[in-house]
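Structure record follows, encoded as structure tokens.
With one protein chain withheld, the remaining protein chains of the complex are depicted in position.
Just so it is clear, A and B label the chains in written order, and each chain counts residues from 1 on its own.
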Amino acid sequence: MLSPDFVILTAVAYVGLLFALAYVSDLRARQGRAGFLRSPLVYTLSISVYCTSWTFYGAVGTAARNGLEFMAIYMGPTLVFVGWWFLLRKLLRIAHGQRITSIADFLSSRFGKSSKLAILVTVIAVVTITPYIALQLKAVTTSIQVISTADGRGRLAGLGDAGLGLAVAMGMAVFTILFGTRNVDAREQHPGVVAAIAFEASVKFVALVAVGLFVVFGLSDGPAQIYARAAEAGFTIHEPGPFGSRWVTVLFLSACAVICLPRQFQITVVENADENHLRTAAWAFPAYLLLMSLFTLPIAFYGLATMPEGSNPDMFVLTLPMAADQNALALFAFIGGFSSATSMIIVASIALSIMVSNHIVLPLALRFTRDLAAHEAQGIARLLLVSRRTSIAVILFLGFIYFWLTGESGALAPIGLISFAGVAQFLPALLAALYWRGATVRGALAGMGLGFAVWGWTLFLPSFAAGSDMVAGLLARGPWGIAALRPQALFGMGDTDPLVHSLFWSMLLNAGMLVLTSLATRQDRLERIQAGVFVDVFRSGQRGQGHGGTGRAIRSTATADDLFFLAERVLGWQRARALFEDAGIRHGAHARGADAPPAFVIRLERELASSIGAASAHILLSKVVRGDALSLDEVMQIADETLQVISHSNELEKKSNELRQTARQLQEANAKLHALHRQKDDFLSQVSHEVRTPMTSIRSISEILMRQPDLDEAQRDRFVGLIHHESVRLTRLLDEILDLSALEHGERDWENHPVDPEAALSRAMEVCDAIARQRNIGFSREHAPVPVVVAGDSDRLCQVFINIIANAIAHNRDPEPRVHVRSRVTATEYQVEIMDNGAGIAPEFRATIFDKFVRIGEAGNTGGAFPGLGLGLNISHTIVRKLQGRIELVEGALPGACFRISLPLCPAAPPALEGSCQAGASS
Amino acid sequence: MAGPPNRPAGDTRRRDAAFVLPAFGTLLLLPPFLNLFNRGLLVFGIPLEAVYLFGVWLALILGAFAMTRRRPDTAEDPAPGDDG
């Protein structure tokens, strides 16, 4: 016997402990030291919010009344978790990718982000969970009363059932508001709450196992003895009949519930930090359930056999230790039950409040106050926070009302199963969302609506029968006396269990309506896109997890990151980045989710409109900015499609451009080939001419020598000398051709060394001096005033000089021919000018004189001064270019031609530093 | 539920195993089969049907445990077509 004050004080102290735990966990999570809080173990324990006070107290009651049926409630979830690979994994993947905040969000997101569907799901959830919350209130009030009276039948002094229930509800409301809505940034993950829930899961587990061990091995001598005693006392320890439809129904319901219950969805899906935690939960959660159920039957049978007639079997967990005067254990058991109740209330009310505020309050607020988002940055966040707190209070109050109305009626289990059957109405739409691409929002609305109506009529309404004569009458006679519509005997199906009956009709009509309506209606574009995203989540690779890490913030305002994402999708990375940089908007890691100024949003819209049209741009941006109907990922999806189309057409355009370019290149190449061909012809013609000229002399003279035996010796010698001369000329010509070819193809690599060009020039002049004397030409030279070093090859330099000087000498037809060579040094260059007083180069040939194969004095042209220059000038030109220098025709001091050769000075003056001065183009 | 032909045979086998466990578990927990063990017998003083249910339950847990141990690749993103 414990005093009520002590019990309540203990409970309050326990809540204080939880609060401290949650506070510390939140703090650690914020500091990024979540560590253990984000472990698979904590995840698994938090999923155990499935075990409410219904499990803690009610399972024993169920076992006492209905035998093994209670096990079905835990085996359904076991099957779901063991088969996690098929359903839960996909659910999680999608939810992470789409930043799902609740089951209502999930379903509406899949069905084209339908707000109608979200509202329907929210309403169904609130209506179905209200009895469940009432169940917890009932369990807590009952347990408080039981533990503070000796026999479990007394009343708490000064406080009635209703008052106690209200007090508990209010306490829970305050507690949940403090816990679940502390975050002002409206994030849907609550590490503090999860930590508290996991702690509570441990407490209830240890408490139940402790009671079980105490009963089985403390009070009794093992399970076999308990069964034997129960059998002796006249209780049926075996199943009264074969497992039938009710077993299957409960199994099915519990499997649905572990997915569809808003609090399970919240914990399993929304609060999940890592998909891989499922791997642990897949076996650990069923194991938790098994251990929680292990002692249920022994406790029930021991209680039945030993407790006085009329004791509430739902409270055996408390009353058995109390009957054995184990007050500490009883208090521990009470705390365990209190844990299971409070954890359920906390998570369920948080999940429901998120749904209510996101899907009902916020859309309404946005509708009636259009400029809420523009008003102030925190406007929506504050609204959400207020609406969540209010929702929690309202939901708990509704739970209390239900508890108060249903009063003493019934045990714990039926209430829970009513809730299960209610949330099971989500299942057809949920499965369709995951696996059926063709399901439409109208199908989901119609199916779920009808299923919910049938549930309300056949299961929910009858639960008020005990407190309402009208409902009882309805049950007996049907509305307006229509027997076929009696809630528990639709169309005359009156002989089945009410739960089986309700589930049969609601599921049949729900799924049937979903399928038929979906087949009869069409999806709109967004629905089709979302269906693809959901059904093919694994096909679309990493997209789902791509930006899932940024949290699940309500898109109440447009962050620079979001805008950048959108801009990037529509405009491409480069343009988006340029745009953002131009506007000075920081994004990515620097921005830390900062908002972009409205002016920029307008500018971005304009920018987007240029890519995807004004209407689409406006819709896209308003979605991101408001963040109501369309999630960012959906926008991304649309944008991705747009980009794909754009990039596809870009690709086509690029291809055709490429083709056009290729055609142009081919044309150019062709023209070049033609030009080369012409050049080749010219070259051959030129070579032919150059070869034919000496050949002519040789042949002609040979014929003379052959035919004219009577030539005198001097004449003969003269002719032989000419033949030799022409042969040498021919040889030189062929050498030149080969030399040019080698230079042209760069085959002859030469090293550029620092050389003295003056020396090379002197050598060239020595060579040419003989010819000059022969021709009686005035040959003069002006030396450079200082020593010079250039990078080059002295032989090649000499070759160039000889060529130019020889030309100047050979083609000078002035009566008093003169050739003057002058070298000088400028700031950067060494220059040699070779000038003569000949006829000069006709102006029309000056531009082309260094071109290969160009011959001056083509047939039909007015002849220039240098017919048949051969290849010498071209060779010289090529060589000088390879020495990084220039050869050009300039106005000289003499009236004839003046060639100037300019070579860059070598910076490293002393020739000793050989190799340090290499001209760039050595090949 | 066979995997696409281009996937390694081992992968397909493990995928099938992931399917067999819950499917088989469901079968074992449904009436026609379940009622085979519901015949009022006692095992060590405990009703057979309870022992059977707990046995199946335990087997499922151990199976899931073994499977997650043996499937380290689940962390990887599944190949296209592996839509569970």
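Assorted remarks:
Keep this in mind: a residue touches a chain if its C-beta (ideal position, glycine included) is under 8 Å from a C-beta of that chain, and two chains touch if they have at least 3 such contacts.
We adopt the following convention: contacts and distances are computed from a predicted model.
Within the choices "ABC transporter permease", "(Fe-S)-binding protein", "NADH-quinone oxidoreductase subunit H" or "Response regulator receiver domain-containing protein", the name that UniProt assigns to the complex's undisplayed chain is "Response regulator receiver domain-containing protein". In the entire assembly, the chain absent from the figure touches the shown chains A. From the set A:Glu726, A:Glu758 or A:Asp793, the residue in touch with the chain omitted from the display is A:Glu726, counting the whole complex. Taking the complete complex into account, A:His689 is the one of A:Arg477, A:Arg525 or A:His689 that touches the chain left out.
Shown as candidates are A:Glu703, A:Asp717, A:Glu744 or A:Asp795; the residue that touches the absent chain is A:Glu703. Annotation for chain A: contacts to the undisplayed chain at residues 685, 688-689, 692-701, 703-704, 707-708, 722, 725-726, 811, 813, 857-863, 865, 867-868.
Throughout what follows, only the chains that are shown with their structure count from here on.
Separating the centre of chain A from that of chain B, both taken as means of CA atoms, is a distance of 34 Å. Taken in their complex, chain B has these residues touching chain A: 15, 18-19, 21-23, 25-26, 29-31, 34-35, 38, 40, 42, 44-47, 49-50, 53-54, 57-58, 60-65, 67-68, 71, 74-75, 77-78, 80-84. Every residue of chain A that touches chain B in the complex is listed here, in rising order: 68, 71, 75, 78-87, 89-90, 222-225, 227-228, 237-239, 242-244, 247-248, 251, 276, 279-280, 282-283, 286-287, 290, 294, 297, 535-539, 541-542, 545.
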